[in-house]
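Written out below as structure tokens is the structure these notes cover.
Just one protein chain is left out here, and the rest sit where they should.
So, chain A:
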Amino acid sequence: MTALAPAPSRPTPATPGHTPPVAAFTAFPDLTRFVLRRNWLRLAIWVIVLVGMVAMVYESQRVAFPTQESRDAYAAVANTPAVAALTGLPYGAGTLGGILNIKIWMTLAVSIGFASIFLLTRNGRAEEENGRTELIRAGAVGHHAYSLANQLVVGGLSVAIGLLIGLTCIGLGLPAEGSLAMGASIAGVGIAFLGIAALAGQLTSTSRAANSLASIVLGVSYLVRAIADVQAEGDTPSPLSWASPIGWAQNMRSFGENVWWPLLLLVGLGIGGCLVAGVIESRRDVGAGVLPDRPGPARATGSLASVLGLAVRLERGPMIGWLLGGLAGGLFYGGVASAMSDLLDSGNAYAKAFMGQADSVLDGIVGLFVMATAMVAAAFAVQSATSVRLEEASGRLEPQLAGAVSRTRWALTHYLVAAGWGIVILVASGLVFGLAFAASQSDPDQVPRILAASTAYIPSLLVLVGVTVLLTGWLPHQAILVSWIVYGASVIIAMFGPLFSLPDEVIDATPLAATPRVPGVELQAMPLVVLSLVALAFWALGLLRFRARDLTQA
């Protein structure tokens, strides 16, 4: 107690001031151990999946391109706009390291970005939101100790994944500097989005908003570098690439020129974000965001005080946000589709992997882009459908069901809002896509063609929602996590399955890939009927179980 100042005769005013640096981090080691203990399984899964993917993809590519001739042949055709847009501008495609980069780098970068965002929010804003940070801060704990422990663990995850990727590549016989540059660029993306997630956690006051804000930044970063990579000259991306943190990491050119200095930008963004977050944290109350809550209406309108009204009101923000995102995507794709197909060599066998079975390159690209809009619509639908489990887990469902509301009707209403609005997003973005594309082609007939291509994804969207319905019924505690794993796997397989040399039977068994990619291929009824039946079965089984089982909170 020697550190205490002598008691003043009058209390001194409680003016804001800076915390001495030592006191700000008291209990940091204890809290670091605590964060590790709460998260070790998640951390281990991220490491195993991301590092394991590198080894697996390397092995498949080594088999696919066994000789230097085969790699040179690939290098001659690797640089297609679709590849550049989706997985990054290809370079060094005549080496196994370069091929590995093309096949897996972007997936790793985006994944580690999401890992940073979700883990940091889970241990940061989410803890604060549910009052546990208050309990911790009532102990002899420095103002920044819990946040720093969280940031250190999440940053440590990036470093560990980066190092292990580098070492794995060296172990597989790839050049050492390129291997380390690849690991470092991946780790750099993780650290950069750690900084962004730290800021998002300070600006917002709910974990959902923090995750959304940081994810939007990640999505925009991906899109900006996609545009830059498509506008590349040779294998130099347009300068726009430097406007995106993912672009910085791409510009490290692992297994190419191995440029190290952009790593400083990535780490700088990470540390800078954490520092600014720390400054905000030292100026605000625990539990508060930067923006104060505004008062709302004192009464619920008649329509809000109903199961449907409440379901729509709770989802209102995401409904508007995802619709705008879908419309922007449709507009973008419609505008660039024909420009891209002009750049594409129709004889390119590897581009076919992305194009599906389309005869015309343009139709192939349109089919791919329509699938991308379907992914956005399905992402909303899955997120919205998980609200059923969220309401149950938080205990908010029980008082609702204590009213004169049947469980099935309540759940079905929420699922229908999710699926219904997902379909609205799907059709609306297809319409905008069609209009933009028709304008660029001066061909009004494109509107119904693309609209038909979009609506073909309705059954697969219903299947993806059905997965959540089924899981919420049978595996409530894992429902949300597994729903997203299934969604993520469906997206990755539909996009990259052919690149990973997966068998066609596996690819076609996933909902998005099972849908015929109109207009490149005929609209066949059979897959759509099968998907619809699967969806019906998932919904029915999930709802039946949800009606019969006990409600369980988190």
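Just so we're on the same page, a contact is a pair of C-beta atoms (placed from the backbone, for glycine too) under 8 Å apart; a residue touches a chain by one contact, two chains touch by 3 or more; residues count from 1.
Here is the rule we go by: contacts and distances are computed from a predicted model.
S.K.: Missing chain, UniProt name, options "Electron transfer flavoprotein subunit alpha/FixB family protein", "ABC transporter ATP-binding protein", "Transglutaminase-like superfamily protein" or "Fe-S cluster assembly protein SufB": which is it?
M.R.: Matching the unshown chain against "Electron transfer flavoprotein subunit alpha/FixB family protein", "ABC transporter ATP-binding protein", "Transglutaminase-like superfamily protein" or "Fe-S cluster assembly protein SufB" yields "ABC transporter ATP-binding protein".
S.K.: Which candidate, A:M56, A:A176 or A:A554, sits in contact with the chain we can't see?
M.R.: A:A554
S.K.: Just to verify: which one of A:G52, A:P66 or A:G139 makes contact with the chain not shown?
M.R.: Residue touching the absent chain, from the options given: A:G139.
S.K.: Taking the full complex into account, find the residue in A:A23, A:L223 or A:V482 that is in contact with the omitted chain.
M.R.: A:A23
S.K.: Need a quick check: the contact residues on chain A for the chain that isn't drawn.
M.R.: Against the missing chain, chain A presents residues 1, 3-8, 10-14, 16-17, 19-20, 23, 26-27, 30-31, 34, 38, 130-132, 134-143, 285-288, 292-295, 553-554.
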